[in-house]
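Excluded from the complex is one protein chain; the other protein chains are retained at their positions.
For reference, chains read A and B in written order, and residue numbers begin at 1 within each chain.
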């Protein structure tokens, strides 16, 4: 329990209203009740703020609306919410300390201090797990994979051999890292598999969503840069390189050997062809199909990412020409020119 | 073994032909042989019915075709097939009764009567599993999750902490329920994770496909209504709400905080933007990209869900104007108006 004034101090905000009110929980605008704090980040929900039953609302500094309770003005309501959630939200779940007796660790495994390993995990030869890294139940870590410090693998994560993972990396349930790339040579007898002997290298502070798949390189490395955030069910093919701090929404697919720059944002279900390059800071709209290089800082959208707009321009140009032809006297102009 | 007349009685149908024929199995129109019953629901396969080697075919009451064997006329061949399948099909597989000795249950777990738990399941603190619920091998149920009665989790299902699941819910292999929502605040240092402290609430009679991912709410609840059917590899983001009896085909993606009404149908690979609302009874075509609210009862299709049809209308309008201009005398009309 905190007073509203205490919470405001923790988030660097200013109270408007009664700072002595007791805050015990946090909830959404429409679900919050007395004793709860809530927040308004998206102006779309201003009406909900006006009708909230919460005891306090966190709002932006330039918000002009009203609500029937105290307010805390902050620079960034999303960031303030994170602080409040860590103070009032449920305690994050952890595997029990130590290595569960049913976990199977090869004798050559190296564990940092305070590593936690849940039941039925299997850790193969030569694996290194850094300090304070936690694996929930049923994770698999292939041979000679190295995982940094303060990582967290949720249940049923599968990491294949020789993967390199940095510090503070979160991997959600069912994600697969290091599966074979999709590569074949066409022979008369059918497709012949090309060995996929490379690895996956993942930087620091990366988050990987549930049931994501990241393929190992054919040779060399598939690279996920520092601070990259990957939503659920994304596919990253062999030899792809993702620059630092790039974020991609769910069900994105990136084909083999493509390079995505730094600070790129890829919308949900977007697909990138192979062997292309997306420049730093570019934004790719949801469901876009990108078949060519994208300039740094640009925004592309549609499928294929170009033709539809081009068709629109042609239709617009024709509409103008048609209107000119249909104008009274249009035909005469034609005659006089002959 | 049943006689055809016995089967017809069970499905409320009428025999045309020899009701004494013995039926031992069921199969598709082209695969069935003597002793099998088959069925015709899709008129596309009428030719296959005419050539079937089955001993009997279940057909609709208004079907006009012929087939070289006895027929059972019913109101709904699909529904009749379900009854026949339960009589003649293979017995559904169940985990062995009781709790497998390798399953790891926290001492605080509460089990209803006749719960079945397969090998290598891990059930965390405070979990409640209702009567007759079955978990196949290798399932994970996070702390304080509550599961109703008569549920069935296939192998490798992962459910995170504090999830609420109703009665008669089927979850297929590898599905993940309650993974963190995809939420970050952009700071100078990069993306900072927003705690995802909410839960997932799933109603009764829901079915969740293989490798589906359903994210927990940022706060509050991600809600899946009663009777909702979700095909494989679907992504449901944080704080989404799905109304009762809505069905969605495989690889659909629903972005954060969107609301989908009751009795909605979403075609395969359709994508919904965040913070939008799909009205009750709406139908969204396969692969559609929906970026705005959709009216109840409407049908939307395309990507983005509007522009392509709109472009078509403009092209059609121009074609009419062009034809008028090209008509003999069109120019004269223009002159006389001047």
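We adopt the following convention: contacts are C-beta pairs under 8 Å (C-beta built on N, C-alpha and C of every residue); 3 or more make two chains touch, one makes a residue touch a chain.
From a predicted model like this one, the values you see are computed outputs, not experimental measurements.
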| Taking the entire complex into account, which one of A:63, A:120 or A:153 touches the absent chain? | A:120
| said: Just to verify: which one of B:68, B:89 or B:297 makes contact with the chain not shown? | reply: B:89
| message | Please identify which residue in A:31, A:161 or A:280 touches the non-displayed chain. | response | A:161
| said: Going by the contact rule already stated, which one of B:5, B:50, B:192 or B:315 would touch the omitted chain in the full complex? | reply: B:315
| said: Touching residues of chain A against the unshown chain: what are they? | reply: 104, 120, 122, 124, 138, 140, 142-143, 156, 158, 160-162, 174, 176, 179-180, 182-185, 187, 190-195, 197, 211, 213, 215, 217, 219-221, 233, 235, 237, 239, 251, 253, 255, 269, 271, 273, 275, 287, 289, 291, 303, 307-308, 311, 314-315, 318, 321-322, 325, 330-332, 334-335, 337-338
| note | For chain B, residues touching the missing partner are 26-28, 31, 42, 44, 76, 78-79, 81-82, 85-86, 89-90, 92-93, 102, 118-120, 136-138, 154-156, 170, 172-174, 205, 207, 209-211, 226-227, 229, 231-233, 244-245, 247, 249-251, 268-269, 286-287, 302-303, 308, 311-312, 315, 318-319, 322, 325-332, 334
